[in-house]
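Every protein chain of the complex appears in place save one, which is left out.
So that you can tell them apart, the chains are marked A and B in the order they are listed, and the count of residues begins at 1 in each.
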Amino acid sequence: MKQTSNATSLRADPWYVRVPLIILAVALVGWLVVLPVVYVFASAFEKGWEVYWRTVSREEARHALRLTLCVAASAVAMNTVFGLAAAWWLTRRCRRGRNFWVACLDLPLTLSPVVAGLCLVLFFGARSPVGSFLERAGVPIIYNVGALVLATALVTMPFVARELMPTLEAIGTEQEQAARTLGARPWQVLLYVTLPQIKWGLLYGILLCSARAIGEFGAVSVVSGRKAGRTDTLTIHIEKLYQSLAPDALPAAFAVASLLTVLGLISLAAQWYMHKGAWIWDQREWAKQ
Amino acid sequence: MLIIMIIVVPRAFGLLIRCGFNCVIACAIAVVLWLAFGPQGDGDADAEILHASYDATRELFAEVNAAFQAWYAQHYGKVVRVRMSHGGSASQVQAVLNGLDVDVISVAVPADLDRLIEAGLVQLQQMQANRLPPFYDTVVLVVRRGNPLNIRDWLDLAKPGMDVVMPSPRSSGAARWILLAIWAGLREYAESDKQAILASILGNVQRWEVSSRTAAVRFFRRRQGDVIVTWLHDALALTGGIENDAEVIYPRTSIRAEPAIAVVDRAARRKGTLEVARVYVEFLYRPEAQTIIERHYYTPAQPGQIRPDSPPLVLQTVEQVFGSWQAAHRLLFAPGALFDRCTRTH
Partner (left out) sequence: MWRRAIARRSFFSLSAAVTLAYMSLLLFMPLAAGVLAALQLEPAEFWRIVAHPRVLSAYRVIFLCSGLAAIVNGLIGLVVAWVLVRYEFVGKRLLDALVDLPLALPTAVAGLTFASLYSPTGWLGQHLTALEPDGCIGRIFAADGVIGRFFGGWDIRLHDGALAIVVVLLFVGFPFVVRAVQPVLAELEPEQEEAAASLGASRGQTFRYVILPYILPAWLTGMALAFARGLGEYGAVVFVASNLPYRTEIPAVLVVASLEQFQIAEAAVVALGMMLLAFMSLLAIQLLERWSRRHEANI
């Protein structure tokens, strides 16, 4: 820093460039990002705290919240296991067609959630062979909570794996090989050697995955039967409230939306903490060496 | 002193903000978790039935179900919970065919039930074939306040450039009643004229909405379109309530819409809720429910007290206009029939 300080004058922009740019950036972020969030809360609290609390503590809203958290948790758990396996396989083992598999892994990122939902309905729906088999077996998936989990898991599939792959590549295989030559079993290598090294990447991936899972709408709305109090996630509940023409429906929709916004802000704060945690952890590791 | 101020105050302020930030996050997490997993208000129910109904009945059944739960607890001593699923009438039937495990289904058009009967999901004798539905309805027009385009009857919808909001007969029951009503209203025209008029009305529909409710959202909330064709009860409720910059226009003739309600035997039997579902359907004919039905601007099966005079329009039944449902279906809705031919969009 000190070394370049006299040279930075050549890089530093004059104040009449700097200040307007900063103001522009703040204004743009304020307009695009902050204003909508403020508006959500302003509309939610339009009729006062009491009305707000009554709305969000209504049975349907609470059920939607519970369902959203449970569905997201299941989907994230599935994707964490999958993400570990996929990242391990793709960085350590996969020899042929690695690029192809990585591309397939990325596909849900660009695939429209609606299309994902449609494909799930076509595959697991009652009129497909798989769906009718499941129905006869007594575990119908489409229009039930299972479909919500599947749809959410499909849409958020790449997040954990994508976060893990660069980390796994970066740590290399020396320590694992050393552990293995010392006689550690593969699961011991995974548990005691690899996992501690990738834990921040893993946590970060889980966090991104859950943020996306909680807010999923397109895929979920296609596969849910819209059963009030059964397959209504928060986003579907919001859409329903928006479509209700009762006088207090719009503030209620915003009240429920504020719950989702709070969840989003919590995940953002968690990212913040995690960056700090990872940074402190790195420092400590670095100091140890 | 000044230096201390400059150094200490921002530090303290920063610390305060950081602590406050952590506290707010912790509180938010606590509140969300409590809302999600905290003690539930309504406790466990002894039985739970799922009622799939067409979209326009959201408000009605919310109130009827509350009344039913109280009534059931009083007469049977058990707590029962009724859950609702709303969507376009045909969409609901499709969802049931696709495996949605409903106990009771209400459809806007009785013909929708035929598909469930064919699939063996609803038993015909259960439906009590010649039994009347618990309420009637009809379809009317709603225009912007002051009726700026001077819309008086069905024929006005065919004017070029009119932006007509209505749902699609493919998914919505209301839409099928609307087409039947238009046909009934055009009685005095020759067959080919009727078809031409209907074609131009359908050509004036910019988007086929999924259900009468999404159509109402477009017209009332987003303020798009010049005229909406919708259920009488929705028209009265919405123009009487907050959205009072619209007014109801009664065409001279409309159709007497007879919704149908049935117990879906297979699912109810599997879940062991058949008895409750039957009692629920019976309850809709009781005075307690009929009063609520009338308050929501439907025409109750038993003559009501609140609005003894019927709306100012002539109501005809499908049998009067078309002879039978099958004839109406063949004429208007069957694949390749009038609706298919008039709407070239896929």
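Keep this in mind: a contact is a pair of C-beta atoms (placed from the backbone, for glycine too) under 8 Å apart; a residue touches a chain by one contact, two chains touch by 3 or more.
None of these values were measured; they are calculated from a predicted model.
**Q** For the chain not shown, which residue from A:Leu134, A:Leu148, A:Ile214 or A:Leu245 touches it across the whole complex?
**A** The missing chain is touched by A:Ile214.
**Q** If the hidden chain were put back, which residues of chain B would touch it?
**A** Residues of chain B in touch with the missing chain: 87-88, 90-91, 94, 168, 170-171, 206-208, 210, 218, 222-224, 345-346.
**Q** Which chain A residues would touch the chain omitted from the figure, given the whole complex?
**A** Touching the missing chain: residues 4, 7-8, 10-11, 13, 17-18, 21-22, 24-26, 28-29, 32-37, 39-40, 42-43, 78, 81-82, 84-86, 88-90, 92-94, 99, 101, 103-116, 118-124, 128, 150, 153-154, 157, 180, 185-187, 208, 211-212, 214-218, 221-222, 234-235, 238-239, 242, 250, 253-254, 257, 260-261, 264-265, 267-268, 271-272.
The working rule: only the chains that are shown with their structure count from here on.
**Q** Within their complex, state which residues of chain B touch chain A.
**A** Of all residues in chain B, those touching chain A are 21, 25, 28-29, 31-32, 35-38, 40-42, 50, 58-59, 83-87, 95, 97-101, 213-214, 216-217, 220-221, 238, 241-243.
**Q** Given the complex with chain B, which residues does chain A contribute to the contact?
**A** 56-57, 59, 61-62, 65-66, 69, 125-127, 131, 135, 140, 142-143, 225-230, 240, 242-247, 250, 259, 262-263, 265-266, 269
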